[in-house]
Structure formats: structure tokens, C-alpha cells
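For this view, one protein chain was removed and the others were kept in their places.
Here is subunit A:
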Amino acid sequence: MKALVPVKRVVDYNVKVRVKSDGTGVDIANVKMSMNPFDEIAVEEATRLKEKGVLTEVVAVSCGVTQCQETLRTAMAIGADRGILVETSEELQPLAVAKLLKALVDKEKPDLVILGKQAIDDDCNQTGQMLAALLDWPQATFASKVEVADGHATVTREVDGGLETVKLKLPAVITTDLRLNEPRYVTLPNIMKAKKKPLDTVKPADLGVDVTPRIKTLKVSEPPKRSAGIKVADVATLVDKLKNEAKVI
């Protein structure tokens, strides 16, 4: 069995981004970029399934600028066998990415596509579900446990109020939640080995996909600032402030 694992290059999660003063977007020039944390979990899960003998091949895919190659190399250092870069400098929105991934799925014919539940830059949480819809495959989003056997995937999902388990007929799409696994550290030998793994590059046009954005960003602004608070000396003052000043208790 084969799995496709889409990975996204995003601003590192520790970076506090700044909004550009002209309101056109956030300033990501010279900012540290990394693999989206949820995608790392997806690569880790696919690698574990391969180590268990469930999968025979793991293909990492990334869509975007040339530098996404680095993200693919990281995926290969974790355990992906090869990488595909869909190279474009256009802004890609989830629907466009889902269409690009569908074209690759039609070509690669995987049994599973494992994605992160959301990217920490656009915070959309859409691509996996959209891909499942375009393929007419079942989906299990927000996975915290995955078991694959007998042509089915049994997935425990994190939902409001607790956990829910669903059983999907393969092929299927799974999106990962934080607690699915703990991604391994990539070791230096594995980084070296990853450099030798094959990485193919295609263009959206090769896949016959129109990636024109459907949603226009009119402006990006700073969120409203909270007015500065105060430090209180003791519990009694705190209670007094909450009762008489803020009137919330």
C-alpha cells in the first residue's frame, strides 16, 4: 500500500508575525520557515505505518515556491521515500491545493492520503476535506489514533466533547490532530540520506489545474490591542477588583 503525505512550508510556529504597515499582508521576508507542525505528525504517522509493514511507500508532496524542496527533504529525512514538488509562485488557496493533490492522486494511486488538520499560517482547516470530496473518498479528520487493516482504516477523532471512532473503507483521507503521535527528531545521517532520495518537480499546468485564487484578500490588519492591565499585590485586591471594578463576579 502506498500513502501520499502533503506537507506545507509555513512560518515557524515560534515566530510572532508582524502585519505589514501597508496592510497587504504579514511580513514573512527573512522569517524562519519550517514544516507545518501537523504535517510533521502526518509524515511521522505514515512512516510508522510503513515500519509496521502496512505501507510499502510514502510519497511526500508539497505545493508552492522552490524553497518547499527543503520541506520535502525534511519529510524524507523523517521517512518519506520520495518527494514531489508542485512548483508555482502563485498564491495557493486550499481549493487549488486540493485540486493539485487530486491530480497527483489520480497519477500515483495511493490507498491513503494523510494530511495535517490545518496549516498554522492561514488556519483554514479545509484541504483534506476538500481533497476527500473531489476524490469521493471517505474522510477522518482530527485523527488521534489510526489503525489500518483489511482494506479499512479505523480512526479515533478528536471532537467537541470527547473522542469518536469511525471506520473508513480504503482508499481514504485522514487529517492529523496534535495527539496522534510525537514526530521523531531527524538525525544527521537521515538528513544526508534524504538528499539522495528522488524529488520530482511538476507545474500546476502539467497537472491541468487552474490555481487562480477565488478569495481576494482586501487587507490584513493588526488585531485590536488589549489595553494594558495591572498587577495586583494579593488575592484580596484581586477579588476586590473583579467584584467592584470589572464586575465580573
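Following the convention adopted for this analysis, contacts are C-beta pairs under 8 Å (C-beta built on N, C-alpha and C of every residue); 3 or more make two chains touch, one makes a residue touch a chain; residues count from 1.
The rule is simple: contacts and distances are computed from a predicted model.
Participant: One chain is missing here; what is its name in UniProt, given the choices "Electron transfer flavoprotein subunit alpha/FixB family protein", "Cytochrome C oxidase, cbb3-type, subunit III", "Ring-1,2-phenylacetyl-CoA epoxidase subunit PaaC" or "Na(+)/H(+) antiporter subunit A1"?
Facilitator: Missing chain, UniProt protein name: "Electron transfer flavoprotein subunit alpha/FixB family protein".
Participant: Specify the residue from the set A:69, A:125 or A:201 that touches the hidden chain.
Facilitator: Missing-chain contact among the listed residues: A:125.
Participant: Which residues does subunit A use to touch the chain missing from this display?
Facilitator: With respect to the unshown chain, the touching residues of subunit A are 11, 13, 16-17, 19, 26, 38, 93-95, 98, 117-118, 120-134, 137-142, 144, 154, 157-169, 172, 177-179, 213-223, 226, 229-232, 234-236, 238-239, 241-242, 246, 248-249.
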